[in-house]
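Missing here: one protein chain of the complex. Every other protein chain is in place.
By written order: A, B and C. Residues from 1 in each chain.
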Amino acid sequence: MSSSYNGGINISLFGESHGKGIGVVLDNLPAGEEIDLDKIAAFMARRAPKKDGTSTTRSEKDVPEILSGIYEGKTTGTPLAAVIFNTDQHSGDYGNISHIARPAHADYTGFLRYKGANDPRGGGHFSGRITAPLCFAGAVCAQILERRGITVGAHIKSIKNVCDESFDPVNVTAKQLESVKTRAFPVISDTAETQMREVIANARENLDSVGGIVECAAVGFPAGIGSPMLDGLENIISQLVFAIPAVKGIEFGNGFSCAELFGSENNDDFTVINGEILTKTNNHGGILGGISSGMPIIFRAAFKPTPSISRPQNSVDFKENVQRLLAIKGRHDPCVVPRAVPCVEAAMNIALLSALLRDPKI
Amino acid sequence: MSSSYNGGINISLFGESHGKGIGVVLDNLPAGEEIDLDKIAAFMARRAPKKDGTSTTRSEKDVPEILSGIYEGKTTGTPLAAVIFNTDQHSGDYGNISHIARPAHADYTGFLRYKGANDPRGGGHFSGRITAPLCFAGAVCAQILERRGITVGAHIKSIKNVCDESFDPVNVTAKQLESVKTRAFPVISDTAETQMREVIANARENLDSVGGIVECAAVGFPAGIGSPMLDGLENIISQLVFAIPAVKGIEFGNGFSCAELFGSENNDDFTVINGEILTKTNNHGGILGGISSGMPIIFRAAFKPTPSISRPQNSVDFKENVQRLLAIKGRHDPCVVPRAVPCVEAAMNIALLSALLRDPKI
Amino acid sequence: MSSSYNGGINISLFGESHGKGIGVVLDNLPAGEEIDLDKIAAFMARRAPKKDGTSTTRSEKDVPEILSGIYEGKTTGTPLAAVIFNTDQHSGDYGNISHIARPAHADYTGFLRYKGANDPRGGGHFSGRITAPLCFAGAVCAQILERRGITVGAHIKSIKNVCDESFDPVNVTAKQLESVKTRAFPVISDTAETQMREVIANARENLDSVGGIVECAAVGFPAGIGSPMLDGLENIISQLVFAIPAVKGIEFGNGFSCAELFGSENNDDFTVINGEILTKTNNHGGILGGISSGMPIIFRAAFKPTPSISRPQNSVDFKENVQRLLAIKGRHDPCVVPRAVPCVEAAMNIALLSALLRDPKI
Partner (left out) sequence: MSSSYNGGINISLFGESHGKGIGVVLDNLPAGEEIDLDKIAAFMARRAPKKDGTSTTRSEKDVPEILSGIYEGKTTGTPLAAVIFNTDQHSGDYGNISHIARPAHADYTGFLRYKGANDPRGGGHFSGRITAPLCFAGAVCAQILERRGITVGAHIKSIKNVCDESFDPVNVTAKQLESVKTRAFPVISDTAETQMREVIANARENLDSVGGIVECAAVGFPAGIGSPMLDGLENIISQLVFAIPAVKGIEFGNGFSCAELFGSENNDDFTVINGEILTKTNNHGGILGGISSGMPIIFRAAFKPTPSISRPQNSVDFKENVQRLLAIKGRHDPCVVPRAVPCVEAAMNIALLSALLRDPKI
């Protein structure tokens, strides 16, 4: 289903950018799990627009109102629904371009798919705003995972050609993952931050945008969870990560680089440390045959540059089938990557909890 | 479900490498579709081991026996089941290593997941052999798509550091896609073939293996098919492609490279040619907002080097939790990539037919 | 998933009786369908408590607020979410009995299922109130079906031992189905209404409750929709109808009576009338092999008497595992059947639209 995920948990996302509200229903959550709303707010705040020039100047409060599924601070086990009412809407900004396809946006494909009936304002259901309820869902799952010793974290691996350090695929810790979350700009290296901010600032000044890569890791996830073939961790995670608009690639472990290695280089030797079976290296990214190995789970997702740029672009009016020059107004992120970091974590948290719940324990 | 895909069509894969048989059930196929069994055999032959040194010397006849779902040469519309009986089994080759984890294989994770009860012979259900029924399923879907003017094809984009040319993302044609399928070694450039064969031969001689990248394209797929968020073309394709063992990454359009571009470089301008809306470039890989744009759909999948290498490797006995030196015997592919090409096409064909069937026409 | 249905359309219900709100997300609706909100209100009003003594005296306004999925009066094709905010809550009425199991209610089973964490107020997610969003979903689907000439209607077939006439299984018309909907008490026969009202009034006076049977029919549904085995119309309809609390049985066509017939009596002869293939009788209820025959689709659902009665009952405190006498306070329906009529229609509308959407047209 278009905006639903049905795994161990069921996620049903809804909403349009300029409609009344956006939200999510989480079904099949375990019951009796304490949910700290402040932690959820903190998770979602990391997705909110920054006041530092790296993102849109729109103000998105994005306070989710929980309608069901939490009672006396704990999950009831029945569906948890949350809604974020849209408030700061400038529909007028979009009015005049509704039939001119913004390049790299889904205006034209959405028009075809929905026979012209979809809400075009601000991208409608295609808007990056729908990642707010995705983050909410991920933040709920994160707390359930954390209680079981599982921590998920992400950082900006690169923006354009500026790279951050990588998580150590063998030794990354929960503490390090948490530490990155406290930064206003989620990177490991201070130098990377400075350079990335510069790249973004330049793009903004040039009425342009830049893309980048987010790296995500999970530690503490038990070995033996997942499945071969079609319901493995890679399948689930990738299905969820591609729900984030602008993602165009995903790779696990050393990913595309492994294609350039010999087997003798890429294979991770197994070893026993303190009675525990581990691998010495972690090129496999913590997943073998779709199943967790007990090593950190690591993947990277590639984000394209924000499609909305203020430069004039060549496009078409898809109602009249004629070419048109397009000038996008409105407030846009020169780079979505910093705000995408918690979205990627959210997808990972949902995927991991879902896999845990699907493990056939009886 | 571990080996099932439930989209517009339902795929249920089964079988273990050294069990009695492997196969697949396809449910919800359209009825009355002519199925040419010779074409299916030709599709599957491209996956069969080659006699040219690039793959295992095992003989895998892999003739699928159709049990149901085809009547008088056409799909009945009720479930189509096919089985390939296993014949050429050398279980003895694997007997002595069943509790020593082969690095980069799923021996250890499978042992944990299935409490030691899974069939360990030849990798059991984790074996690359299960891609034979996947290819069968893909070959059936391919014929249904072709009747609607949709053609899927793939080639080896790279093996280790040797690259083939790329499909032209704007102008690739069905004819070109079909042309690559006729080659014993599925590449575009003759030079690439020579060099890749050399790289593989060297790896085999050195008791080593190499990985590579497969590029896949679809032409003729109608615009407007797919969905945003969780059931988009990228979500579906990636879920299916990760079913192929050894895949560690996937990217659509210009994929990871787009992370290094400006928006002004990456955005594909729309244009009108002969009354049809197209994009001038195709960095988006034919998918915007999870929905087809009418441009060729293009993705690349990264394959790790074959995990089975004949060199001694450090590993552990996961039953006794002690370190062991491992020497893998048996016949293995020094590089799975050439044989993976039709598997990738199969995943794409299944994904595209599924998306077509899921489009809500009433 | 517990409160989700995934067929041609996806329904995700949420909410607890005394929580902040209840609602539903409908995913995969066709786009561009006009939705008349007044008609939806009229549909839901039929489920609202009556002021005539047959139901609870609680006031349930139940005005659904649409958050997404409708734009300029039409479905966008992206998820349609609606919420009903709870207002008239008397939680105090339930406070003192929260660990004494109300017989025939789900207090005890829900306590076990959700480890005591579910919201116990007013039955929480088990409350009949959750049929309000089910009705909303059904009312949306009904309009989409009606545009295609398909009409669903239901009436009270019996309350306790008082029977209404039956829909004529061969000749029932859309007009008749619509006609019943206009009645405050949805029966065909005036006499039945009088007697049923009397039975209900007596039950209320005796601090007791009564059950009954709802009969539902659909006309105009095209022949050839559905599937054999597990996704047939009977499977889908029954899965959805059992979502209505208090349903304990369902039968199609002549149902349980057919078990007492000879084949020669039960078989419906086919005939051709005005070039159209029909059956002379309709014991099969419009479904053969899980697929519609073109005859009216007819089923009946049995409702148990309202579990909540004001008489003292023997029960247990399921936290202390001791026997307790229970006295239920609060306002309850002496008979849920009149209000269940639109709920049954809703389930049928959802099932039929889902089956239509799942028909593999490409």
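Please note the rule applied: contacts are C-beta pairs under 8 Å (C-beta built on N, C-alpha and C of every residue); 3 or more make two chains touch, one makes a residue touch a chain.
Everything numeric here is computed off the predicted structure, so don't read it as measured data.
Q: Just to confirm, in the complete assembly, which displayed chains does the hidden chain contact?
A: A, B, C
Q: Which listed residue (C:45, C:184, C:277 or C:327) would be found touching the missing chain in the intact complex?
A: From the options C:45, C:184, C:277 or C:327, the contact with the absent chain belongs to C:277.
Q: Which of these touches the unseen chain: B:53, B:116, B:149 or B:312?
A: Reading the full complex, the residue touching the unseen chain is B:116.
Q: Among C:45, C:229 or C:327, which residue is in touch with the absent chain?
A: Reading the full complex, the residue touching the unseen chain is C:229.
Q: Using the definition of touch stated at the top, determine which of C:63, C:291 or C:362 touches the missing chain.
A: C:291
Q: Would you indicate which residue among C:98, C:173, C:189 or C:266 is in contact with the undisplayed chain?
A: Here the residue in touch with the unshown chain is C:266.
Q: Which of C:43, C:136 or C:318 sits in contact with the chain that's absent?
A: Among C:43, C:136 or C:318, only C:318 touches the chain that is not shown.
Q: Which residue numbers on chain C touch the omitted chain?
A: 1-5, 11, 13, 101, 103-106, 108-110, 112-113, 125-126, 130, 158-161, 203, 206, 208-213, 223-232, 234-236, 238-240, 242-243, 245, 247-256, 258-272, 275, 277, 279-280, 283-285, 287-293, 302-309, 311, 313-316, 318, 321-323
Q: Which residue numbers on chain B touch the omitted chain?
A: 1-4, 6, 9-10, 12-16, 19-23, 25, 27-28, 31-33, 65-69, 71, 74-81, 83, 113-119, 124-125
Q: Which parts of chain A are in contact with the chain that was left out?
A: 8, 28-31, 77-78, 148, 228, 353, 356-357, 359-362
The criterion applied here is as follows: only the chains that are shown with their structure count from here on.
Q: Relative to the centroid of every protein C-alpha atom displayed, which chain's own C-alpha centroid is closest?
A: Taking the mean of all protein C-alpha atoms as reference, the closest chain is A.
Q: Can you work out the whole-Å distance between the CA centroids of chain A and chain C?
A: 38
Q: Distance-wise, how many Å sit between the C-alpha centres of chain B and chain C, to the nearest whole number?
A: Chain centres of chain B and chain C, defined by C-alpha means, are spaced 45 Å apart.
Q: Taking each residue of chain A in turn, which ones touch at least two of the other chains?
A: As it turns out, chain A has residues touching two or more other chains at 1-4, 13, 113, 125.
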